[in-house]
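Got a structure here, written out as structure tokens. Questions coming.
A single protein chain has been omitted; all remaining protein chains appear in their positions.
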Amino acid sequence: MRRAMVASMLAVAVAATAGACGGDTTDKSAGGAKEIEVLYKTDPTWPYMDKVLKQAKTDYEAAHKGVTIKLSPVQGDNEVYYTKLALLNRSPDSAPDVYLHDTFQVNADVAAGKLAPLDDYLKTWPDWATQYADSVKQAAKGPDGKIYGVPISTDTRGLWYNKDVFAKAGIQVPWEPKTWADVLTAARAIKAKAPGVIPFSMYSTKPHGEAATMQGFEMLLYGTPGGTLYDDTQKKWVASGKGFTDSLGFINSIYRENLGPKQADAFDPKLGDKVALEWFPEAKLGIDLDGAWVSSAWKPSGTKPWPEWTEKIGWTPMPTQNGEAPGAVSMSGGWVMAMSSYAKDKKEGFDFISTVTNKKNTLLYSVSTGDLAPRKDVAADPTYSADNPAVKFWTDLASVTHYRPAYEVYPKVSAEVQKAMEAMTTGSKAPDAAAKAYADSLPAVVGGPDKVTAGS
Amino acid sequence: MTVTTVTPPRLAGSPEQGEPRRRLRGTLRWLVPLGPALVLLVIFMAGPILWSVYIAFTNETLTGAASVNSHFVGFANFVKLFGDEDFINSFLLTFIFVIGSAVIGQNTLGLVIALIQRGRGRVLRGVVNGVVIAAWVVPEVVAAACWYSFLAEEGTLNELLGSLGLSQDWLFSAPMLAIILANIWRGTAFSMLVYSAALSDVPSDLLEAAAVDGASGWRRLVHITLPLIRRSILSNLMLITLQTLAAFGLIYALTGGGPGTASQTTPLYMYEQAFRYFEIGYGSAMALVMLVIGAVFSLVYLRLIKVDA
Partner (left out) sequence: MTRVAARTAALISLALITLAFLGPFVWVLVASVQPEANLSAKPTFEFSFKNFAAVLNWETVYHPIINSIVISGGTAILTVVVSGLAAYPLSRYKLRFKRHFMLTLLFTTGLPVTAIMVPVYSMFFRFNLYGSVPATVLFLAASALPFAIWMMKNFMDGVPVSLEEAAWVDGAGWVQSLTRVVVPLMAPGVAVVTIFVFVGQWGNFFVPFVLLDTPEKQPAAVTIYTFFSQYGQVAYGELAAFSIIYTAPAVVLYVAVNKYLAGSFSFAGSVKG
């Protein structure tokens, strides 16, 4: 009888564990019907990808009988999405088959063997050869030269400003700052003459993660003479040099002179929403260093329709530090549709990727998000630029744009940059001290002092 | 479970009869009921602790190349740990947090409330206890939401202080003070209950006799009451220190460790390294250090209470 009891307990334990193991493995191939799980991000203020994928799912399922698309949205901002994706990707059972992927993370996942190369499938897809420029194709190219994702969007970054605020501050529009000093001068004028208005907003804290590094810091660093995080010729990471310290100095000026958002907002993960949904429409913000997509919220289909924005809001390139050639700076990233190396039905998976990135769906995505279109036929489509007078400006910034050194260790380097920026935001360190801390931590982060070169 | 058994258990069962079958029976008699607990404790408590000892010496991560082939790195994680200024910062903040909110805050306030409540009417005690315990019963995220509205720039406290010109964004100007106050608020009930129980065991005739002899209230407290509840004080201190050392949810929801790293105690730093940057090896090294500190306090606590098990 005791044995019966032990046995029953064991049975319970086994059942529990079995249930546990089976927890998330959905019946991917049950009954011969195929299922492709698609992971992507969504948010109450950013519902666009959700719309595109639902449209693509309908199209795809109509054309491919017997295959279902299981859409798995992740609620939250980019940082939440990166975390969730990385965790699900840990095991073949939980990994989604197809997912929206930020280009800067592609190399890390290629190194870990999480992504499937798409070259074989791309050969059979005529659009790849005809509709994507060579520069766009690089977006998700691995260190091995293979392609690991089809771009759904690309972007550029620059300055947005509120013309009403500028009028109050007595600054002439169109505003064309030539140097960082011009930007600071404008911000100081706003602070002096437009009380209650935040002169300048940028992302500069850890809660904004990669957005702080890219929209904030790199937009400054890559506009300093020789400023870069990674030296391509030496193949080494660059420890802080003058450009690095000066970039931190710019952020330091913003916060020490109270030209930026107050601390609570600088640390608010929803800062981007505040800028687009509240501060710009209510003329509470002068200048915003941000991406091409900010205006998407103001479209009739956006989360905060604001038809007057085309008159109230201006846009201009972020100048280089002292007006060095080419005079302006921009950073580009973007998102691709990628496929897991664990995906069982890769052919079907790729077919879905090509459905999401076809002209119709890319157009829907580009028009609603304000991101730049990676496809030539979409860029040429009249509806693409119809109600967005800024789109040509942002597209043209591609001529001065830079790309991140998206190597495997980049996310960790980015985290160190955020630490330095945050010290500027709170004022806990002086710029040169924070730059030194960055230089000190770099060797451990990138895998040894031999992978680091002194900054210029 | 409806399994029945026919052998009656013996109370003073000593399995020393020498016969192997009997001994086996004797063993089974306690092993069967104790078994499930042992299995759970070994797999989910002892297992992870031993596991952390192992991975603290590897470069285990969840992403990148090290996620597929992590390897032994010796003491590298610990060397990095003690040279990491963010870790040292978090360690100091944890120390301040424990001393400020537990040792000084909760402990003293709990004792004071228990002392001045003694001998008061039932209604009064009920109200005071009710409010203090309410703060203890609310889940930590709700406690954070309460304190957020209380300390925020346009929050309750600033509404009250507004006329004095003292209003500020407390969560940003004084984040450590904010989390210390919030944790005192949330944890005082525990100390109060411990001390109320201890004080009820202090014989009142002893205190009355001292009062008749002309001893002041303060003298009675210092010379009679406190020595009598000495052991309760020490054990309470140990327990709340251990709880506060591990505090996470309240700080995470209230300040997120920020601004910057201004309120990033060790559990929060460990969370960031292990669960945000996926540095599992490094995070485990930190976890191990915390476990060792916890173990030391826990041992001191065991010594103190000399529990009769």
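Here the chain labels run A and B in written order, and each chain numbers its own residues starting at 1.
Here is the rule we go by: a contact is a pair of C-beta atoms (placed from the backbone, for glycine too) under 8 Å apart; a residue touches a chain by one contact, two chains touch by 3 or more.
Keep in mind it's a predicted model, so treat the numbers as computed, not measured.
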Among the options B:A134, B:L166, B:L206 or B:V222, which residue touches the chain absent from this view? B:A134
Identified contact with the non-displayed chain, of B:Q106, B:S232 or B:Q264: B:S232
Which listed residue (B:I104, B:V222 or B:L299) would be found touching the missing chain in the intact complex? B:L299
Tell me, which residues in chain A touch the chain that this view leaves out? 5, 16-17, 19-21, 23-24, 44, 72, 75-76, 84, 87-88, 90-91, 93-94, 268-270
Since one chain isn't shown, list which residues of chain B touch it in the complete complex. 1, 3-9, 11-14, 29-30, 33-34, 36-38, 40-41, 43-45, 47-49, 51-52, 55, 60, 62, 109, 112-113, 116-117, 120, 124, 127-128, 131-135, 137-150, 152-157, 182, 185, 188, 193-198, 201, 217, 231-232, 234-236, 238-239, 242, 245-249, 252-253, 267, 270-271, 274-275, 280, 283-284, 286-288, 290-291, 293-295, 297-299, 301-302, 304-309
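Following the convention adopted for this analysis, only the chains that are shown with their structure count from here on.
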Centre distance in Å when chain A and chain B are each reduced to the mean of their C-alpha atoms: 39
Could you please specify the touching residues of chain A with respect to chain B in the complex? 1-2, 4-6, 8-9, 13, 79, 83, 86-87, 89-90, 108-109, 111-113, 205-207, 262-264, 266-267, 408-409, 411-412, 415, 419, 422-423, 425-426, 428, 437, 444
Touching chain A in the complex: which residues of chain B? 1, 3-6, 28, 32, 35-36, 39, 62-65, 67-68, 80, 85-86, 152-153, 169, 171-172, 256, 258-262, 275-278
